[in-house]
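This report refers to the structure that appears directly beneath it.
The other protein chains are all here in position, but one chain of the complex has been omitted.
Note that the chains are named A, B and C in the order they appear, and that numbering of residues resets to 1 at the start of each chain.
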Amino acid sequence: MVKKISNLREKLQSLVKTYKNAYMQGAVADYIPALAEVNPKMLGVCVATIDGKITGAGDYQQPFSIQSISKIFALVMAMERLGDSLWQRVNMEPSGQPFNSIIQLEWEKGIPRNPVINAGALLVSDVLTSHFCASKLAFLTFLRSLADSDAIKIDNHVYQSELSHGNRNAALAYLMKSFGNIESEIPDLLSHYFTQCSIKMSCQQLAQSLLFLANKGVNPRSNKLICSPKDTHRINAILSTSGMYDQSGEFAFSVGLPAKSGVGGGVVAIVPNYGVICSWSPPLNKFGNSVAGVNLVADIAQELGLSIYH
Amino acid sequence: MVKKISNLREKLQSLVKTYKNAYMQGAVADYIPALAEVNPKMLGVCVATIDGKITGAGDYQQPFSIQSISKIFALVMAMERLGDSLWQRVNMEPSGQPFNSIIQLEWEKGIPRNPVINAGALLVSDVLTSHFCASKLAFLTFLRSLADSDAIKIDNHVYQSELSHGNRNAALAYLMKSFGNIESEIPDLLSHYFTQCSIKMSCQQLAQSLLFLANKGVNPRSNKLICSPKDTHRINAILSTSGMYDQSGEFAFSVGLPAKSGVGGGVVAIVPNYGVICSWSPPLNKFGNSVAGVNLVADIAQELGLSIYH
Amino acid sequence: MVKKISNLREKLQSLVKTYKNAYMQGAVADYIPALAEVNPKMLGVCVATIDGKITGAGDYQQPFSIQSISKIFALVMAMERLGDSLWQRVNMEPSGQPFNSIIQLEWEKGIPRNPVINAGALLVSDVLTSHFCASKLAFLTFLRSLADSDAIKIDNHVYQSELSHGNRNAALAYLMKSFGNIESEIPDLLSHYFTQCSIKMSCQQLAQSLLFLANKGVNPRSNKLICSPKDTHRINAILSTSGMYDQSGEFAFSVGLPAKSGVGGGVVAIVPNYGVICSWSPPLNKFGNSVAGVNLVADIAQELGLSIYH
Partner (left out) sequence: MVKKISNLREKLQSLVKTYKNAYMQGAVADYIPALAEVNPKMLGVCVATIDGKITGAGDYQQPFSIQSISKIFALVMAMERLGDSLWQRVNMEPSGQPFNSIIQLEWEKGIPRNPVINAGALLVSDVLTSHFCASKLAFLTFLRSLADSDAIKIDNHVYQSELSHGNRNAALAYLMKSFGNIESEIPDLLSHYFTQCSIKMSCQQLAQSLLFLANKGVNPRSNKLICSPKDTHRINAILSTSGMYDQSGEFAFSVGLPAKSGVGGGVVAIVPNYGVICSWSPPLNKFGNSVAGVNLVADIAQELGLSIYH
C-alpha cells in the first residue's frame, strides 16, 4: 500500500526547506533551563525502512535530547521484565488530560491512565529501578545495542537541570507511592527517569532503533527479537491512542500513525511493515509537540500514502 | 495480510457456541426500561467483506436497537453537510471519561471532546436537526439506502422510553447551548437523537451498511461514494481512539480495529480493505460494551490476523 | 457589643459619597440582557434594626432585581414545608466552586452542596413547585407579607430575559432529575425559579423583610414567628459559610456576618440580635458580588463593631 518514491532524499530535502521557518511558530521548552539553550533553527528528518535503507535530510545526524521518546524504550524493557502483571499497575487508556496532570491520578487512585503520560512513565521507571540492579546502565546499554552505536550518551547538563526542576514529577511519584503503587525510593526513581530523558540521539539513531516496532518485534538489522509480536502490537496501539500527548486524537485523525513526541522537539512515527520516520525541530506547540516535526511527519505520511486507518 | 479461512461460517458458529453463556457475565442496560426487556441470551455475529460475501452465525439476522452505533452514520451525514467547519464545534480527542460525563464538557466550555461520546453525538444531532428539513426521515433514508432494505424501522417503544429517561442527555444539550454551541431547540434535537438511537438493525444489516468505511468511502455494492477517502480515514481514526467508550484503549491494545459499540449490545469493527465485523449480545460490561460482543470480535480478529497495529 | 452611633444616617450618607465612583471597578451582570439595562450608578444602603428603626441613604428606596437574595426566602418556605427531610436532598456544605458549577453536582450524584448555590436553589424551587399549588403566588404573598407592602412586583421583562437565557440552569435541573432528585417538570421549576429571581424590592424592603433572621425567627414588626429559632440558626450558618458565592470565606474573614448577594447588585447582611444591613450597587466583581455593596456592608460592620467572630 506504500507508494514507492524514487527520490525520497530530494523529497525530504525539499520538505526541510519548506519548514525552515516553522520554528518561529512554536516555542522551545523552557521549563527546564538546559532545554531552552538549544538552537531553535535545528531541523532534521530521517526515514529508516525495514529493508535497511536510511534516508535523511537537514540535521538528521545531530544528537538531541530524546526526552519522552525514551518512554517507548523503557516500556519495552518493563514489559519484558514484568510480563502482563505490568498492566495491573498502569492502564492503557487515553488520558484526555495534559501529560503532566495530577488530577486524573488522584481520581484513578494512583493507577496512571497509560505508560506514556508522565505518571505512567514514572511508574515504568519504578519498575526498571526496582527490577534492574543498575537500571540506568541497563537502559543505556539497551539503546546502544538498538542503535548499534556506543556514541549514545547522557547529557549531564540536561540531567542536572531536570533534577532541579522536577518538582511536579516528584509530586506525581509521591502521590502514586501514597496509593502503594511505587516500590522504589522516590529519589532513585526520579534519578533513573531524568537520566533516560537526558539521553541524546539523532533522528537517524532513533529511526533505526525503533525499526523493531515496524517489524513485528524483530530488529531487522540484527534479526533479534526485541519484543514479542503481541507486545509490538500493544505498543503501537498505545502510541496510536496516546503517544502525542493531548493531541493524539488529532494526530490519528490527520496523520494516522503510531507516534511519540518529546519536549526536546523529536517526533517518531511507526509505519508497520515499512519503517520509521523521525523528525526534529525544537520549537513546540501548546500541546508540547514539535511544530515542524509534526508537519514533516504528516507530509511524508501523506506523500507515501502511509496511514493505518485506510 | 488477512489470513484466508475456508470455513469462516463453521468458525463463527463455533464461536457462537463458545460464548453461549457469556451473557451471564454482563448486565442488560436498564437505565432505559424498554432496553431491559430484550432477551439477554440473543447472540449473533456477521462478517461482511468488500468483495460481497456475507457470513453469519446465531441471531445475526435479528434486528436490535443500534443505539450509539447510530453515531457513526450521523457523523458521516454531518461531515458531508458541514465540511471542516464541523471540527470547530466538536474536537477529535479521546475523552478519558465515561461516555455520558458532563464534567469535561464544562471544562472544555461546551466543545465535546469527540463526536462519539454522548455530548459530541448530541452536537452532531444538532447539526442534522438544523441543517435538514426533516432530519429523522433523512437519517432513516440514509440507513435504508446503505443497508439496501426498506425494512429498517424505528422502535417506537424504545424511543418513548428514551425520551422519558433522557434527562442526562438533556443536561448535556442545555449545557452546550449555554455555551452557544447548539442551534436547534433542545426538544427537537433530543427527539432526533433518540429517534436515531431507537432504530433497529441486524448484525448483517449493520455490517453491510458500514462496508464503505473499509473501502475508502465507497459502498462496494452500489459503487457509490458515501464519504471521501479523507473523511473515511478520519472516521476510522476517531473510532480507533474513542469508539469503545472508556475501554477504547484496551480494545486497541488487545484487538486493534476501529470499532463502535452501543448499549443495545451491538459491536461493529472496521477492517480496512477487508470488511466489517458485527456482533450482538445484550449484556454489557461496566464500560457499557457488550461482553460477548467484544469477545466475538476479538476472537475473529485474532483468528484472521486482523489488526491495524502490526 | 454593638457600638451606638448617634448619627447613623450621616454616616450612611457619607459612605454613599465615598463609594459614588466604585461602580467603575465592576461590571453589571450581562449574561441576562435585561439585567444589563440597569443604571450602574445606582447606589443605596439601608439599616433596619429589630427595635423598629429604619435608616437609609442613596437609592435605598428604589426597587431592584433581588435575584439570588430570593434564595433565602425560598429556603425558609421549603424548610417550613418539608422539615428535616429537606436535608436529604440538599447538603449544607460550602461548595468551593463557582455558583453555577455543574462539575460538583455530578461528583455528588445530584445532591447540591448547599441551598444557596444555583443547583441548590433549583432544588428548593422544585420543593416549592411540587408542594404548593401556586408556588409563584405563594412566594410573592410571603414576600409582601414580610415587607408589609403590596407594591412588591415581578419584573416581567427580566423574567422573560432569564427564561430565554436559562440554559445552564436548565442543565443543572436536568442533571439533578437524571439522579432522581427532582419531582416537578423542569419547565415548571424553571418558571418558578426565574419568577422569584425577577422580583424587585428596595434595600429598605429587603432589610425589613429579613429582620426575623436577626431576631430568632420572629418578625419584630408583626411579632409573628416566621421560622423556628433552630432554623433561623441554620439559615444564618449557611449564609455565613456559603452566602457570598466563592467569596464567602473572604467575606467571613474580613466582615464576619451571615450575608447573601444577588447578581442584581444587592447584598444583605444579618446582624443577630441587632438588625439587617442591605446595600445595592449593580456592578459586580469577578465572584458575582456587588463591588460597592460589599464595601458598604464591610464599612458599616467595621464602624458599628458588628461581627459574629469576635
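Operating definition for what follows: a residue touches a chain if its C-beta (ideal position, glycine included) is under 8 Å from a C-beta of that chain, and two chains touch if they have at least 3 such contacts.
Remember, predicted model here, so these are calculated numbers, not experimental data.
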Neighbouring shown chains of the undisplayed chain, as defined at the top: A, C
Residue of C:Ala57, C:Ile238, C:Val263 or C:Leu296 in touch with the missing chain, whole complex considered: C:Ile238
Touching residue (missing chain; options A:Arg168, A:Lys224 or A:Lys286): A:Arg168
Residue among C:Arg113, C:Lys136 or C:Lys260 that touches the chain left out of view: C:Arg113
Contact partner of the left-out chain, one of C:Gln13, C:Gln62 or C:Asn91: C:Asn91
Contact set of chain A toward the excluded chain (per top definition): 101-103, 106-107, 167-168, 170-175, 177-178, 186
Residues belonging to chain C that touch the chain removed from view: 1, 91-97, 104, 113-114, 216, 229, 232-234, 236-238, 240-242, 246-250, 252-254, 256, 258, 272-273, 307-310
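Here is the rule we use: only the chains that are shown with their structure count from here on.
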Separation of chain B from chain C, taking each centre as the mean of its C-alpha atoms, in whole Å: 48
For chain A paired with chain B, centre-to-centre distance based on mean C-alpha positions, whole Å: 32
Distance from the mean Cα position of chain C to that of chain A, given in whole angstrom: 55
Multi-chain contact residues (two or more partners), chain C: none
